[in-house]
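Let's look at chain A:
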Amino acid sequence: MEKITLNIDHKNIEVPRGTTILEAAAQVGIDIPTLCHMKLHDMNIENKPGGCRVCVVEVKGRRNLAPACCTEVAPGMEISTHSMRAVNARRTILELILSDHPADCLVCAKSGNCELQDMAHQMGIREIHYQGAQTHYREDTSPAIIREMDKCIRCKRCETMCNEVQTVGVLSTINRGFEAVVSPAFEMNLDHSVCTYCGQCVAVCPTGALTEVDETGAVIRALSDPSKTVIVQTAPAVRAALGEEFELEAGTLVTGKMVSALRRLGFDYVFDTDFAADLTIMEEGTELLSRLGKYLAGDKEVKMPILTSCCPAWVKFFEHQFPELKDIPSTARSPQQMFGAIAKTYFADKIGVKREDLVVVSIMPCVAKKYESSRDEFAANGNPDVDYALTTRELASLINLSNIDFKSLPEEDFDQPLGESTGAGVIFGTTGGVIEAAVRTAYEIQTGKTLPRLDFHELRGMEGLRKATIDFDGTPINIGIAHGLGNARKLLEEIKAGKSEFHAIEIMSCPGGCIGGGGQPYHHGDVEILKKRQKAIYSEDKNKTLRKSHENPHIKKLYEEFLGAPMSEKAHHLLHTGYFDRS
Partner candidate 1 sequence: MAEFNTHILVCGGTGCKASQSDLLKANLKNRLADHGLQNEVQVLQTGCFGFCEKGPIVKIQPDNTFYVSVEPKDAIEIVDEHILKGRKVEHLLFKDPKNDKRVDDSKQMDFYKKQVRIALRNCGFINPENIDEYIGNDGYAALGTCLENYKPTEVIDLIKKSGLRGRGGGGFPTGLKWEITNKVEADQKYVVCNADEGDPGAFMDRSILEGDPHSVIEAMAICGYCIGASKGLVYIRAEYPLAIKRLKVALEQAAEYGLLGKNILGSDFNFEIEIRYGAGAFVCGEETALIHSMEGLRGEPTFKPPFPSESGYMGKPTNVNNVETFANIPPIINKGADWFASIGTEKSKGTKVFALAGKINNVGLIEVPMGITLREVIYDIGGGIKDGKEFKAVQTGGPSGGCLTKDFLDTPIDYDNLLAAGSMMGSGGMIVMDEDDCMVSIAKFYLEFTLDESCGKCTPCRIGNKRLYEILDKISQGKGTNEDLDKLRLLSQVIKDSSLCGLGQTSPNPVLSTLDHFMDEYVAHVDHHKCPAGQCKALLSYHIDEEKCTGCTLCFRNCPVGAISGEKRGPHYIDQSLCIKCGICLEKCKFDAVKIA
Partner candidate 2 sequence: MTKIKSLADLRKLKDEVQSKIKLREKGDHPENLIHIKVSMATCGIASGAKETMNYLIEELDHQGIDAIVTQTGCMGYCYAEPTIEVSIPGKEPVIYGHVNKDKALEIIEKHLKLNELVDGIIPTNYKTIED
């Protein structure tokens, strides 16, 4: 590729044509501040509206300042990133943003994680010279996400995630000028929109404009209520990310510390969603085999491919956008909801606690789980199967609130019986994991043979759309994987057009799967963090003695004692669901 020589802050550098000033500067150790710009490398996700103008630099001979994030280098360019003119403009721009921002940092949900706050600190802003009117918008609360648009800096990252990456199309800028605001159409509330609550907007918001609904208070109240038995389940992806909230290296597995922290918080039983993930494989895998069997036998009625249904944002997505395909996804509930249903029946009976007195809390990497747990079909007599779904971040704040020094905690094990899991349950936390877990079980049930290998590398990775063919002892099974709803949409369009080549497809809403969930510690645009979390998930799987869901002894026991067989009537009642046309 053609190389271009230029000079940045008196340093000569050679970069390929097409490189931006921002990227070129980074190569010589110059860190030009940015606010709106966000690039998730290797994931094809970039937000580059050139709107905040914080990254402006001076280019010799140019009439005005150039935004470093979207100006491509040219041969012989002479750039000054910290000339008086550039710094003055940058500071003025930041002051302008601050002049239209509530100064409630001390009590803001984003305090400490706020990129605007960091930048004000970095630039040493001590006074805001331009004061004036501030924009004010109605706060919008939904089951999962709170929009506090007074804090929005119009970076458009949420728009990029919502429209380009997820193709959900809820958030866009409306109104003009000073009154411009990111909003669902007609300024309606999120809960009236087609929002899937995937939370990717929350994950990338640089300020406190988009945050999850905070349910820590309710959980603290439940924990201090002596009449309640409070149990907790933790999703697979949480253990691979929680450590980041306590300054541990990204990708550090903190399963044992997390369990011990939860015990110290006062949960009566600390269980694992991975158990329910194994249960999901039993149900979904059986469903897959049943549909596949019919299909391969020439049944024209059976719908193919089968789609996974663990991800609540994905479920809401197809209910809104592809209601005609609502018979295609597996009817298996998500692990969170399977756990809740089993906990409030089988486990409540086992410990002799009434359903009403059992509180099920889940720790999820996800904000959509809050919405999922509130869906009407996941409750009995108005009592939800899962009472509260906290994000990884909320758990961290609970731990901090309870004076627990996370790093020095001992490692402890989950309680039984709902704490036992296999490696198959663990890998639910990353893109490709659910289908790999399903393959491990479906293969053995279908063929009656033991798998020659357990690591299906062809199903792993970070590509947004992946496909692989797995040989089921002579029968080739075509598998598709999509993460990010925009990628899912492509596969759904193929299915709609009758052109899908797949037998089974795994879909996760968030880029990377649950490790990149909207409820995880903020990655601040660093995609390496997601890759490290993924690596951690696979290493936990590798270290497990049991790595196939159907080998989980407590799952076997659950079927023996309570459910009968996968897809039995009882299983159907408790572990399966139906979907609605929300178009």
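How were these picked? Simply put, all candidates are chains of the complex that A comes from, given by their letters.
Here is the rule we use: a contact is a pair of C-beta atoms (placed from the backbone, for glycine too) under 8 Å apart; a residue touches a chain by one contact, two chains touch by 3 or more; residues count from 1.
Please read all numbers here as calculations on a predicted model, not as lab measurements.
Q: Given that all of 1 or 2 sit in the same complex as chain A, name the one that actually touches it.
A: Selected candidate, touching chain A: 1.
Q: Tell me, which parts of chain A touch candidate 1 in their complex?
A: Those residues of chain A that touch candidate 1 are 48-54, 56, 64-65, 67, 70-72, 85, 88-89, 92-93, 96-97, 99-100, 129-133, 153-154, 156, 172-173, 175-180.
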